[in-house]
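Of the protein chains in this complex, all but one are displayed in their positions.
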Amino acid sequence: MTDILIHLLLTLLMPPLLLGVIGKTKAAFAGRTGAPFLQPYYDILRLLRKGSVFSDVTTWIFKAGPVITLAATCIAALLIPLGNHPSPVSFTGDMILFAYLFALARFFTMAAALDTGSSFEGMGAAREATFSCLAEPTLFFALIALSRMSNSLSLSTMLNHYSVTDWLRSGASMLLLVGGLFIVLLAENCRIPFDDPNTHLELTMIHEVMVLDHSGPAFGYILYGAALKLFVLQAFFIHIALPLKTGNSLLDWGIFIVSMLILATIIGVVESVMARLRLVRIPQLLVAASILSAFAMLLILR
Amino acid sequence: MTSFADQLLVLVMLINFVVLGSSRMAISIRAVALQGIALGLLPGIMHKFSWHLIMITGGMIVAKGIVIPWLLTGAVRKAEIRREVEPFIGYVATLLLGAVFTALAFVFAAKLPLDPEHQGLLFVPASIATLLTGFLVLTTRRKAISQVIGYLILENGIFIFGLLLTSAMPVMVEAGVLLDLLVGIFIMGIIINHISREFSSIDTSRLTTLKE
Partner (left out) sequence: MLFGIVILPMLGAVLAWLIPSNSQRPLVLPIFGLIHLAMTGDLLLHTPPPSSAGWIYLDPLGKVILIPTSVLFMICAVYAVGYLAYRQERSNRVLCMGLLACLSAMTLATVAHHLGLMWLAIETTTLAMAPLIYFNHNARSIEATWKYMLICSVGIALALLGLFFLAYSTIVARMEPTLLLGPLVAQAGSLSPAWLNAAFVFLLVGFGTKMGLAPLHTWKPDAYGEAPGLVGALLAGGLVNCAFLGIIRIYQICMASGNAVFFQDTLVIMGLVSMAFAAVFMVGQADFKRMLAYSSVEHVGILAVAIGLGKGALFGALFHVINNSLTKGVLFLSSGNIHRSYGSKSCDVVKGALKRLPWSGGLFLAGFFAITGSPPFSPFISEFTIINSSFAQGKNFTGALFLIFLAVIFIGMASTVLPLVLGEEPQDLAETDYRDRLLTVAPPLFLMGLVLLFGLWLPAPLMQILQDAARLLEAKP
């Protein structure tokens, strides 16, 4: 019971902190003090207090977009186990639901963007659709490989199955999986080198351009939903990259929180040292990620 | 120790993809150097200590990890060429082809009647995959240096297979193979230099005077 409570609390409260950590890391690299760690919370709270403006030409889809996106991400957060504890909701085959909840969220973000009728947002939606198509195989290859290794189709048993011995036994394929998934983690969360979350100006941005017309609470939901997505995918990644187990429940939670923060720092470092890729090179990197995880699957299935 | 050897072979196969996907000549050259070093370490892992082994390991690392990359970088610098690879077909397409070839290599290797001792090891699939990648680079890149890189990868693939039978290849022959490779790359480097002087480019698709 405590575990479920902690799970829910962490899911609700921690995501914006990750954004804060990333921002702080980037500021440190740039030699600035940077915004405080809690800045994303203030942003979201401020947005929620504001009023909304909706364009006359939009339909209900535009309003539903952020809500459905957030809802889908929340359900996904319930399916993912955190730090060696089983998830609150778990059943055989939930990995498929997990994958398609994100697809659903993405679909509504894109539909809402198209609903504005702005060519600018339509362009963003088209890019999002293209790149997510290319990122999806990576996730599925990884899921197949993981379920094969653990002989299970449920995320909880699948992800909690790993231990350090797996790394010793099939380190190469694990490394490939981690590499592929890290690329997808960056791509799915619109981080550099795929997309720059801070820009609203360039013609080359992807995610930010789709949500330009949202304002007030709706934009707050989007911001929070994005943070939650980062949180969920980071948790997924940590299970594979750092399968540390102590057995002590509280200690495991501690390890989980620390490793999440470390991963956020690593993302911040990557964002600081890399430049955004040219748009034409993005599919190449995503295909490379797919190949990495396909290769890992090949090695595991063999 | 075989599991560590397997990890190294996975690294070797990953480097294949790096070369297929990278657009920068310098990255390709360094990747092939790393591949050479990884291959140089392999015999040391697989066999018991002997002077023969030390010589091969040392020779491989010096030749493939240091001398050949140095020659190639020198050729790139001297030829003053644009440092992009310029493939005939796109990077994504080559990457996918590389993935298909690698998968085929695994399928094919599973069908070969291997010695029970070597069953389940990655040597044969890695060898075939690397060989095919070499071919892919050779045939899809225009720049003369990229083609040399393709040749090197092909040679690396053959070397991986050779690791299974060190006992049949006496050290003299192995040293000779390595020396020949070195001299070959050296000569190719000189030719590249002359090509760039003669055609002010090392784009081999311009070499079209001689045909029927």
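By letter and in written order, the chains are A and B; residue numbering begins at 1 in each of them.
The criterion applied here is as follows: a contact is a pair of C-beta atoms (placed from the backbone, for glycine too) under 8 Å apart; a residue touches a chain by one contact, two chains touch by 3 or more.
Note that this is a predicted model, so its numbers are computed, not measured.
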item	value
Missing chain: touched chains present in the view	B
Residue among B:I27, B:M46, B:L97 or B:V177 touching the omitted chain	B:V177
Missing-partner contacts on chain B, residue numbers	112-115, 131, 138, 144, 147, 151, 154-155, 158, 161-162, 164-165, 167-170, 172-173, 176-177, 180, 183-184, 187-188, 191, 194-195, 198-199, 204, 207, 209-210, 212
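As a working rule, only the chains that are shown with their structure count from here on.
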item	value
Distance from chain B to chain A - Cα centre to Cα centre, in angstrom	37
Residues of chain B defined as touching chain A within the complex	3, 6-7, 9-11, 13-14, 17, 21, 23, 91-92, 95-96, 98-99, 102-103, 106, 110
Interface residues, chain A side, partner chain B - complex	168-169, 171-173, 175-176, 281, 283-284, 287-288, 291-292, 294-295, 298-299, 302
